[in-house]
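So that we are looking at the same thing, I have put the structure below in structure tokens.
For this depiction, one protein chain was excluded, whereas all remaining protein chains were kept in their positions.
Moving on, here comes subunit A:
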Amino acid sequence: MNTRIFASVALVAAMAVGIGGQARAEFPEKPVEMTILFGSTAQTIGQLLADLMSKHMPEPVVPVSRPGGGGAVGYQYVHGMPADGYNIVWNSNSISTGYHNGGIPFDFNAFQPIAKISVEVPAFAVRADSGWNSLSDMAADIKASGQKLKIGASGKGSFTHLTTEAILAAMGLSDMAVHVPYDQGRAPVELIAGRLDAALQWPGQFISHHEAGTLKILCVTSAKRISQLPDIPTCAESGADGMDIVMWRGLAAPAGTPEDVIVKLEAAAKAAAESDAFKQAAQTIGFEIDFADHAAFGELIARDDKAIADLMGQLGMKAQ
């Protein structure tokens, strides 16, 4: 409330100055539009973040959904907008996967990072009756039997598919597996029904079934265990050495957006990410808050882009 009053006072003052002399208008003088690229969890977190950021800015942040083409449609839209900070994008690793598979004609350099907000960590699950307690168990069994492992993830080139391939490569199972693409989170159900041997999806889709004992989560793909599943080992602990793959989400603006505008958006994003409402949502929706400022975020994006390019190159899925 105080910030609102302060902000409106500041706005009135700015207007008075504006009428008297001539000063450049303060950012923001109109609502900021946040383009959301995907549905489900990404959309929910994005809408909540926009709602919370609005409380720390004199003008609201409006979430606008522009899905399609694996993020290409939304990235293209924001890319084509003026670099004034009024159009930002709720981005993710999809900028790299989309560019390298040929869906997007520009790479991450087309955007100026604002802040990293959160990470989501995929979980690897197997059938409850599989008898496997770790990735090593699974790999040994598969190699001994010669039976191919049927593993479910989202469509080819998606983030969960790439993560799946990375785990298989680390376990030496690349030629011993069949990737089955599913949409709408059907992979966990197919796993319970016994049509799959393993599945890689977001933890939220597995947790209830894991607790009920109808399937078993073997590991999570991050370097550290996640707060939602403190008892589940990491995939590195489970046998896939050095495994550290997470899906980050953050905010970015078109390249060339002025530094002072970026800093203001970053401050609002930081306040939103540190709010209690966001922390609570992280627990219930199933993501980890992991704020980083625009400089650190920029380094992460560049590093991650290289890793994804390498991985897609190895899989023969790199188009550019």
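FYI, a residue touches a chain if its C-beta (ideal position, glycine included) is under 8 Å from a C-beta of that chain, and two chains touch if they have at least 3 such contacts; residues count from 1.
To be clear about the criterion, contacts and distances are computed from a predicted model.
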UniProt protein name of the chain not shown, from "Cation:proton antiporter", "Nodulation protein E", "Glutamyl-tRNA(Gln) amidotransferase subunit A" or "Putative tricarboxylic transport membrane protein": "Putative tricarboxylic transport membrane protein"
Contact residue for the chain not shown (choose from A:122, A:188, A:239 or A:298): A:188
For subunit A, residues in touch with the removed chain: 39-41, 43-44, 47-48, 51, 63-70, 72-73, 76, 101, 103-105, 148, 150, 154-158, 178-186, 188-190, 192-193, 195-196, 204-205, 207-209, 211-212, 214, 281, 283-286
